[in-house]
Structure formats: structure tokens, C-alpha cells
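Please read through the structure below; I'll follow up with questions.
Showing just some of the chains, left in place.
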């Protein structure tokens, strides 16, 4: 009934002007570049989209702009996590009405697994007609979901079609969870793609994450799907320095936006306060890392690489 | 420049209908009863007001209803904590425009003390013309503020006029913090008034908290202010069984709303999901506790006690 | 097979000289006074016994001294929590060999419920011939046990005979857990007896905790057991100011030791570093609280009250 997701879903950055206001022109440009990179779908209003720092009105506007720009070319998943069930439902219904293909929802802050958490997702599932992507990412809400806890949520809530699993060690936890859920759901990785190859080895059906070079994730995924494990590994290991560098906890988003700025995808690297600020040395290190991996040269025109791969 | 708060500020419950929608009639009734109880001010959209489970639109409506009902009889503080600085500023400016006498703001989720937290409050203070009540309550955001961290925020941000200190042991921490801040700010307690007497002994200038019998907090505070320590102690210790019972972590809000319902202050005890649900035994224990403390009899007409005390 | 515990088990403070070394004379005196208070058992090396700040050799010595002094008059439970399973087993076997009636064990630091935690307790249970008291107290190890998680541990580990449940709200959680475990185990409260009456209402079979006036806990328990609910309530509510004051998180142990010193039960109130230090005001407040509750007068000769009740 609910189609599980597969492939590379890119978590979109939310671009801001230097004064912190929404930069709609950059947002449109970023959407175009992301589609050109060959992604299977787009996710807006994730943690990496700074959703938690937007007002309800700004969130609505981001979805509007993205929906208009995408124009149905790829499915769009909307993050609608809230601390209350009614508010989560309201945001999710609104997303559905605006054309979302699914919603991505993490447990409310500090609401550990148990009957109340299950009820939260059950009510949400019954209130909407699109699938839920269950997000497992402890740093954002203080909630740890064991493989068994995720399997029980999946069993209780038919609308959960996909799990975005981001608590380390992701490969081993993906394998453990799939043993319990079977193919009722798909599991995709995240964490900026840092463990993507091993997540695929463990049975992941793709990844839902941000990375300033989505075409790299696409190329890895396509090679993997084509049965070309060596090609997937080669692409992954070649990009690993950049994946690790951008994947640094707490400052990763600032590195990603700076890289997107350098690529011309967005006008400013602004991260809304409170957020990471990069020092000179990190900016220089970024240059070295990208040079080392050959990313600026090989991928200067967005999308070129993925179509060539 | 910014007037520190003093006295009993009642954190208002947000009443809901059984279906979870806002019960405006009960909200108005609760405001009237709270003013009749003799409070020095009212605080809306606190954690105990389930602010984190409301949409932006619902929050706005709560403030509107409360402002209309209060009609300037007492100052109203509005909770405007958000995870982003811009969103906190937007909510705070809106509250100011609607007549708030101040805003109550806790640190963003997991943003520990340091330059970024200071900057959060500094920007907020510069963006509004009303004072900030700094809220210290780790369970809601995972942030622990040492006395020194609070003193440094106070020093850096002139707009912080009052600290609502709720991390235990509150009396000792109030004393330690006042040693560092001097009389630049006032400190008020919270935690449902459970440690109120000792907080006053430690130098607190009142309390900002919810309790189903605000007139009891008022009576304790007035006795204390009048130099009647024995009277304050007698009132506090007499109410202690109810303060401890309602002050139970995690289920306290459900006990408070049930008590308010029994008193006729609100129509339904509904707590929005996810939230505590009381079992039969807790409901019976509540009856016993209230009987023991004589609260239902002594305080059956709201406000009668405080004017008589 | 394993006899569940019932009644009042007093968690013993570990007395130190001002230089931090073990004060064996005070330890013997404290044991005598505790037995005289009418307790059903004694627990050593709990968190409140500062077990985590002792060396293995010191822990051994504390158990030796207590065993010698008790001389079989009451059962002695020994805290043997360690972060490793082998080390927990080694400490528990040693305790058993020294005459312990049971061991009290909390989950290893940060080891959340799951197969590994179950295995920890299963191995321990198979390695010893005395029952396990499962300790549920998140502040000490960062582990939260839901009622279901506790019930599953109980089902998997026959040696768990009793749960010491200390995560709030204790009364409601005791009732929820007993619904799942039936009478396979007993559950006792803790937290300094602060919620003792409500814990008994919820089905607790006693309490295992420290409190500077164990005879008060004994009197409440005996009244309750005798079916005298009003008598139990009267004793509990009369003592509540002291229970709440001593029950303050983080500084409670220092208050307890100071009270024990004032009663002549131990020579020095020394708490090992790092540990709470009381300011003048808290010391004065303690005097007022004890006077208010009548504890110094009513209980000046230890044991007098419990035998009279």
C-alpha cells in the first residue's frame, strides 16, 4: 500500500541571505542542480535544512518554492517533526496538501520508545494518506531507537514505509533491523553518506542525506544497483576524504554550505544562528581535501559526472 | 532600565477540549481565577503550558485570548523559546507587540553555555524592548547552566532581568548565583513551588511556576515578604503533600490539570499527546492528598484564601 | 527459589574521617543504630554509600566491618555494580562468600536495555547463589529502564528477586511494572523515602533507601502493613519536610551525613570528593526543618520511636 523509498534522496540545504532571511533564488538554483545530479528524490526541512530554526511560515514557504521548482520531476519528502502529535499531524497534512510524496518524522524530543511514541506515529499514520519516513537520529532529540524498537514501530504503524537510520554503527544496525522487519520497509542511510558503501553492503536501499556532491552518491548507488561492487567501492573510497570532512559532527552543515557556495549552487554559505562558524584553517583544509579527491575538477558542472558514470 | 520581576507569577496551563483543540472558554476562566488568586503576574506558553506542542498559530491565539482577558490587570510574560535565534526574535517581537511585559526564554535544545549561547541572548535582547526571563530547566532542552554560566549571561545581556532557576538543588544554586550577580537580576524559583520556602530562604524574589492552588503560593510569598517566616513556613509545610504530589516529574502536569478540573477552573483535564495519562490509583491518591492537606475545603472558592490570609 | 525482599532496607552511609579515610568506628556505630531502628535489612555500597568512590580494597573492608557488626541479626545486601560483567560477577561472588544475603546491581554505565544488558544479568544470576536486587536509578549510569524493560529482565533472569525502582514518577511506574511482573518479584522504592506513602499505595513491598531517621521509614511501613493507612499517612506527612529536604538531588547525601553527625551516629559529616558541600544557609535551614518536623526531639534516642509505634 505504501511504497517504500529507494535510491538517493538528497536532503536540501535551506539557503539564507547574509542577514539570515530565506534566499529563494538560491533555493531554486539548488533544486535544479540537485535534480540535474540525478537524485531519485528530494527531502526538504530536515535537520540539515535547519528546519528547527524556521518559523511555521518560513517552513511553508520553503515547501512552496521547492514544489514549484521541482514541478513533479522527482518525489519530494517533507520533514514535519514536531514535539506534539497534533502539531505533527497538522504540518504533515499541510505537506500532503502541498504535494509531498511522504513525510519524514523523528520522535519528539526525549520521548523514548514505548506506548506513547508508538501512539504518536499511529495517529500520524491514520491522519495522512502518504507514507512516513521514520527518522532515527539521536543527536537531534535525545532519543535512541534500538533495532527492536524500530521494528515494533514498523509493525504497529503501516504508514511507516522507510527508515532513515542514522545512529552509529549504521551498517550493523541496518542489518539487525532488516532481520526483524523483513522487506516490509526499506532502510536508507544518512550521516552525509560517510558510511554509504557499508550501509549498502548491509542491505540499505539507498541513502537520504545531504552532501555537496549529490552526483557522487548517485554514482555510487547506481554502480551498486548495477551489480558493479568494485565500481561502487572505487567511487566511494575516492570521495571518502570529502565525505569524512563534510561529515564532521556539528560543523558539517557549514562545510557543506561553503562547498555549495564555491560550486555556485547557492549565493551565501550563511548558517542561521546558533550554528557552526568555520575558522580560516578549516576553510583551507576544505580546499585541500577537495583538491585531493579531485571533486572540484571532476564535478565542476553539476550532473556531468552522474550521467557519465 | 529593565525591571526585575518579583512575586508570584503563575505559569498558566493551556486548556484543551477532549479532542485536543484549544478550549478558549476554559482559558478565560483560568485567567480570571488566577488573577483572583492574587498573583503578581501571569506567564503563558511555558513548558507547563505545553507550548512545545502548539503550532505558531495556536501560540498566537493563546496569547491573544490571555491578553484580552487580563486586560492589563497584571503583567503577562510570554514564553518564546525556539531553537533558532531569528525565530526566537520573531516570536518575541510578536509577543511584545501584543502587550507582553517580558519574554521567558530557555537555551535552544542542546546548546550548551558558550559564545553561541551568549550571542543568542544578546541578539534577542537587542531586538526587543522588554526584559528577558532566562529559564534554567535542563529536562526540556538538555542544557545545564552552572551559576557561573548564568552570571556570565546576565553580565553579557542587559535585557536579562530575571532568572527562573529550576535545576536542583534550587535553594543552594539560587544562593550561589546571587553571590555572582548581586542585585542586577532577581531569581525566582519554579518546579511547582516544591522547594519554595527554601528558595525564599536562599534569596529568591518569588516564584514563577504552575500549581493548581496559586493562592497558596501567594499566601506563602506574602507572609514571607511581611517578615512572617513562621507563617510562611506553616503555609508551606501544610501544603507540602500537595506540592510534592503535583510536583512529580513527568506526570505533574496531568495531576495539575485534573486538580484544576475538579476545582472547576477548566472543563477538561486533557493533556495533549504525547503527555502523561493518570491511572486510577493516582487519581485516588490525589483525592487523599488533597483531603489531607485540606485544600479542597479551605480553597473551594478561588481567591478566598489569599485575601483571608 | 529466590526470596523477594520486603520491608525497610536501609542504605548505609559510609563514614569517613575528615581526611577522607574510612571511619570504621563510626561505621560500626551506624550499623548498631540502624539495627536498633528496627530495619528489616541493611544495604551497603550503594550510591548513597559512595561505593563508586571507593577502591576495591576499601569496598571489601566496608563489607567486612558491616558483616562483623551485624553478626547475622539482619540480612545484608551488597552493592556490586561494575561496568563489566566479569568484574560484577567477581565482586558478587566475593560478597556472597562474605555472607551477603543478596547483591544490588544497576546496569553498566550507558548500557541501554537490550540483549547485552539481559546477558549481563543472566550471567551474573548463574554465577551466584543469592538473589539480585535490580537497581533502576538513571542519574548514576545514564540508563533508563521502562516498566517493560524491567519486566523482560525479570523474566529472563530468575535470580532477580526484587527491583529497587527509583526513576520518577515512582508510584505510577511501580504499579505499571507490577502489572507486568505479577508477584514474581517485589518492588521497593528508594529516593530517600520521599514518595514512600504513594509507593506503598502503588504496591511497593517496602523501601530500600537511606534516610537519617530510618525509624521513621520503619514506623510508616509497619503501620501500613498493619492496615493502619491513616497512621502511615500521618507519620509520612509529618516527616515530609525532612524527607523532601534531605531528598534534594545532588546535595542530599551531605544533608543526611550532617544529620547523622548531629544525632551522634557518625563522627564526621565528610563526603568524599567530588561531592556536595553545604553552605551556611543550608545548614541553618536543616535546623529549621528538623525542628519543624519534631524529629530531633521525637527521635533523640535512636530506635525509641520505632519500638513505640
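Per-chain residue numbering starts at 1, and chain names A, B and C are given in the order in which the chains are listed.
The rule is simple: a contact is a pair of C-beta atoms (placed from the backbone, for glycine too) under 8 Å apart; a residue touches a chain by one contact, two chains touch by 3 or more.
Owing to the predicted nature of the structure, the values given are computational and were not obtained by experimental measurement.
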item: Copy number across the full structure, from 3 displayed chains; value: 4
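Criterion: only the chains that are shown with their structure count from here on.
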item: Innermost chain, taking as reference the mean of every protein Cα atom displayed; value: B
item: Same vs different contact residues, chain B with chain C, by half of numbers used; value: same
item: Geometric centre distance via CA averages, chain B-chain A, whole Å; value: 38
item: Separation of chain A from chain C, taking each centre as the mean of its C-alpha atoms, in whole Å; value: 47
item: Centre-to-centre distance between chain C and chain B (centres being mean Cα positions), rounded to whole Å; value: 33
item: Of all residues in chain A, the ones touching two or more other chains; value: none
item: Complex contact set, residues of chain C against chain A; value: 112-114, 144, 146, 148
item: Chain B - residues contacting chain C, complex; value: 168-169, 171-172, 175-176, 194-195, 198, 201-202, 233, 237, 240-241, 244-245, 248-251, 278-279, 281-282, 284-285, 288, 292
item: Chain B residues within the chain A interface of the complex; value: 20, 50, 52-58, 82-87, 90-91, 108-111, 116-117, 119-120, 123, 139-140, 142, 272-275
